[in-house]
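The other protein chains are all here in position, but one chain of the complex has been omitted.
Moving on, here comes chain A:
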Amino acid sequence: MKAEISGPTPVGANIEKSPSAFSIMWREVVRDRLALGSLIILGILLAIVYGVSLFLDQEEIVKVDFLSIYSPPSAEHWLGTDYGGRDVFGQLIIGARNSFTIGLAITLITGLIGLTIGLIAGYFGGWIDNVIMRVIDFILVLPFLMLVIVFVAIVPKYNVLTFILIMSAFLWTGKARLIRAKTLAERELDYVSASKTLGTPDWKIIIFQILPNLSSIIIVNLTLNLAGNIGIESGLTYLGFGLPESTPSLGTLVSYATNPDVLQNKWWVWLPASLLILVMMLCINFIGQALKRAADARQRLG
């Protein structure tokens, strides 16, 4: 920023604006070769997954064909077939689409809940904050994985939507705590006091003044959480308590490896899905790390 020392700056003069949070983030990702590479790979992967899945029929893919059980990769089946003679490549594409979409849905829902509750607790403080924090502390000490599995097992009419809701019920707490801590620091700053003195309603201060200042932290947190959520979802599906069978996920393909024969001799069934999960999570994490540096001025590359 250029500081004009001589005299007050005339209104409308050409002052260099400080760059927006988004342009800083973009610059950081582009400067970091690893993050840029990850962004490109992830972009290509998602384009292929969502593009190809448009031409694939989920019904057709999950149909059993006993004539071609466990056939190794060939021209007809690029990645071979599984124990039901189903095409692994098709399942991989559909599974990746489902895993990513559901991971994203959980991230957005928990983000929205965490943001709302964190902002309220942090901004108003007092007994509201106290009650909310006790609830969060309680949820955080619960054995998350086991309870999710129990819920999945006993919920009647279990489907994708209930899965997303069960996961979200547990996973909003970390975000709410983070947002609350940041809001708590933010509300002590002068611009908030000034707005309050001017009589700006609380909801306007929260949405139009505090929220934009938290945007970079929120984006970093959501990005890293997206990777985590894809991991948790595929892990639960691997155990048999994730997505229902009618919606295959990447974890479904990996779970065929519970059969030692498949794990040992039929790598084409489970290895591609495992590597795809790994690549997706690595890419998202590398992008997230670059964004994290962008959010902290001391760590930026330039």
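Note that in this section a residue touches a chain if its C-beta (ideal position, glycine included) is under 8 Å from a C-beta of that chain, and two chains touch if they have at least 3 such contacts; residues count from 1.
As a convention for this text, contacts and distances are computed from a predicted model.
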item: Hidden subunit of the complex - UniProt protein name among "Glutathione transport system permease protein GsiC", "ABC transporter ATP-binding protein", "Glutamyl-tRNA(Gln) amidotransferase subunit A" or "PDGLE domain-containing protein"; value: "Glutathione transport system permease protein GsiC"
item: Among A:Gly174, A:Gly231 or A:Pro248, the residue in touch with the chain that has been omitted; value: A:Gly231
item: Hidden-chain contact residue, picked from the options A:Asp57, A:Asp137, A:Asp202 or A:Asp296; value: A:Asp137
item: Residue ranges of chain A at the interface with the undisplayed chain; value: 134, 137-138, 141-147, 149-151, 153-154, 227, 231, 234-235, 238-241, 254, 257-258, 260, 263-264, 267, 270-271, 274, 277-278, 281-282, 284-286, 289
